[in-house]
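Report on the structure given below.
What you see is the complex with one protein chain gone and the rest in place.
The chains carry the letters A and B, assigned in the order they are written, with residues numbered from 1 in each.
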Amino acid sequence: MSTQPNDIETLVNRRYKHGFITDIDSDSLPPGLDEEVVRAISLRKNEPEFMLQWRLKAYRHWLTMQEPDWAHVHYPKIDYKSISYFSAPRSDKDRPKSLDEVDPKLLETYDKLGIPLHERARLAGVAVDAVFDSVSVATTFKAKLSEAGVIFCPFSEAVTKHPELVRKYLGSVVPYRDNFFATLNSAVFSDGSFVYVPKGVRCPMELSTYFRINAANTGQFERTLIIADEDSHVSYLEGCTAPMRDENQLHAAVVELVALEGAQIKYSTVQNWYPGDENGKGGIYNFVTKRGDCRGDNSKISWTQVETGSAITWKYPSCILRGENSVGEFYSVAVANNMQQADTGTKMIHIGRNSRSTIVSKGISAGRAQNAYRGLVRVMPQAANARNHTQCDSLLIGNECGAHTFPYMEIRNPTAKIEHEATTSKISADQLFYCRQRGISEEDAVNMIVNGFCKQVFRELPMEFAVEAQALMNVSLEGAVG
Amino acid sequence: MLEIRDLHVRIGTTDILTGLTLTVNAGEVHAIMGPNGSGKSTLAQVIAGHEDYLVTSGSVTFLGRNLLELDPEERARLGLFLGFQYPVEIPGVNNAYLLKAALNARRKERGETEIDAFEFLQLAREKMTLLDMDPALLNRSVNEGFSGGEKKRNEILQMAVLEPLLAILDETDSGLDIDALKAVSKGVNAMRHPDRAIILVTHYQRLLGYVEPDFVHVLSKGQIVRSGDKSLAIQLEDMGYDWIREAAAG
Partner (left out) sequence: MSSHLIDFALLEQAVHNLPGDALHPVRENALAAFGQSEFPDQRQEDWKYTNLAPAATLSNAWLRKRSSAPGPQPSALLQQQIDQTVAEIPAKWIVIANGFVETGSLRDLAAQQPAGLTVRSAAESAHLPTVVTEDVMSRFNATLIRDVLHIQVAANQEIDEPIGILVIDDASDETSVTQTRIVIELEENSCANFIELHATAGSNQQFANCVCNMRLAQGAKARYVRVQDRGLQQYQVGRLTAQLERNSELKHAAFDLGGALIRNDIDIDIREPGASVELLGLYLASGRQHIDNHTRVDHCVGPATSREEYRGILNDRARCVFNGKAIVHAGADGTDARQSNHNLLLSDRAEIDTKPELEIYADDVKCSHGATVGQLDPKALFYLRSRGLDQSEAARALTRAFAETIVERTPVEEVRPYIQTIVDRKLQSLIDGEPE
């Protein structure tokens, strides 16, 4: 019976639930990176020439770049030569046509993660394009989607089946020379998801992908491209979890969203990569570039993220609000516990007239973790009547963690209206005592307060995700108070 | 119901309670009075199980159980309620949610089923009417942005819904205007019951004009220096605490 902060911290220390390694032989390239590796990746995936050339351009540009060091995170230098840039489950050559053909070991893995494909997908009406390591292994509900004209397939399949779409949109939001990690991804990306929603179509179901890192020393470089054609709607869910491992693993994904006139894209993420142990050993380096382009008038892109995992998170899902009346949203909960470091936020670039953006960021720090919000709101001279509202709140649990806020506002239009607010609070011993005096256990009280703090973001998540996210928060902060 | 024997309590290096003895039986209303710094609030906090206070000797039993070895939530679930002098604000946590969670924790302890949402709302609204409370307060965050009077009424509402066996109200009357004081008193009087005991911790006699105590105790320097019936409170009001101090010293 104690509400001292250090006791509060011991409550969190439950072992990572998803920490296990599936025993499957991987067909991997040897570690290291040069032009031959890039060519080998392209060759294995039977890519057309334009893809190879694009990868090579990116690789050559990458050689001229330096790893950024401006984020509020600290980690040992990554040895890019020790990473294997391609790995695929052995059963890759004869890809499964249905779930029955999927390696039972894989299905078992998903079961352990609480993602029973065959049951849950059907029950929830969710089409799942599951990425296991680097190659997609199962896709369901294809018929229903193709009826509506929606293309939802592994990226590698899109490259061969819909090269004209890939060629037109790949790199149009995140150019291959964008930043160090995005450029690396452009050179060596393995696979990911591709979505195209045609004009006027409301995608009949939530689309989701579960990512998973396996195979030792394998960095993972997903590439996702979602195109919402005029007046279409799509909601995409992405969830991650990764097995326990001693060595740090690099994860440098790129997500590009394109919303044409009147289109809406909702992109939700629950990120729960392995965060490392209590002492900061192991854990994923999550260096992700996510960007959406509201290319058409009246378009809307909404990012919602719940970030509880990874040793280091470096991630700024952004919106380029090019269209008139376009809308960008960013709702984020980032939890950092133990030795985790998170540097996350968003960029809202207002170009179109009457463009509007909303940012709600909730950062929770516990243990010895560092949690930083970094955001940019830029209003270009032509963006008349641009509006932004930013709310940025931090919750501290214990006195060894850090919470930081770095909002950049660059405003060049006199009719813009920009508001930024930030607050910091803590879970106080008084609050916990008050709840306990009413008969509520300390752990429940912490969960109650944390979930109350995050409410504004959780309600933006699709229903089934919201429940998972809430549960995940409770697991992530176990031992943070106690 | 509650037996306190020769209780010594320390905070940091300061002794606050220095041998306090008190017996409270079901159906009784006790008032504990005393000047600032006499240890009134400490007594309330120690009974509820606040960790900042160190019990160096003595015993506290509640319903025959050793209270001092129980966590605060265990004490609460047994039916012990503390109305806080300074109710805490908990941003983001819905007032109704907290109340329902607290009620269910108590019901579970008693082997009862959880209350359903409809029943709960009915119960809460009924009690709020009694206390003359704005029903909108139920959907706000716990105590956040509440006025002083609203916070104290909210404490009484929680007591009314949780129906404790022993309620300790710490300075519940302080900072209330006359209307709020009447509403709070009405709420407390409605709780008087042969199975329930109430301890009013107060600096002034004011509340006791509305809630008539069976016993009045005067606390000074960590001990009960005088006990009596309600006339003691009136005496105190007339003569002030110096009179007790002198009497105690003499």
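Note that a contact is a pair of C-beta atoms (placed from the backbone, for glycine too) under 8 Å apart; a residue touches a chain by one contact, two chains touch by 3 or more.
Nothing here was measured: the structure is a model prediction, and the numbers come from that model.
Put simply, the missing chain touches A once the whole complex is considered.
When the whole complex is considered, the residue among A:405, A:451 or A:476 that touches the unshown chain is A:405.
The chain not shown here touches chain A at positions 5, 70, 379, 381, 394, 396-424, 426, 428.
Going forward, only the chains that are shown with their structure count from here on.
Inter-chain spacing, taken between the CA centroids of chain A and chain B, is 49 Å.
For chain B in complex with chain A, the residues that touch the partner chain are 48-51, 70-73, 75-77, 81-82, 84, 87-88, 90-94, 97-99, 101-102, 105-106, 109, 141, 158, 162. Of all residues in chain A, those touching chain B in their complex are 1-4, 425, 428-431, 433-442, 444, 448-449, 451-455.
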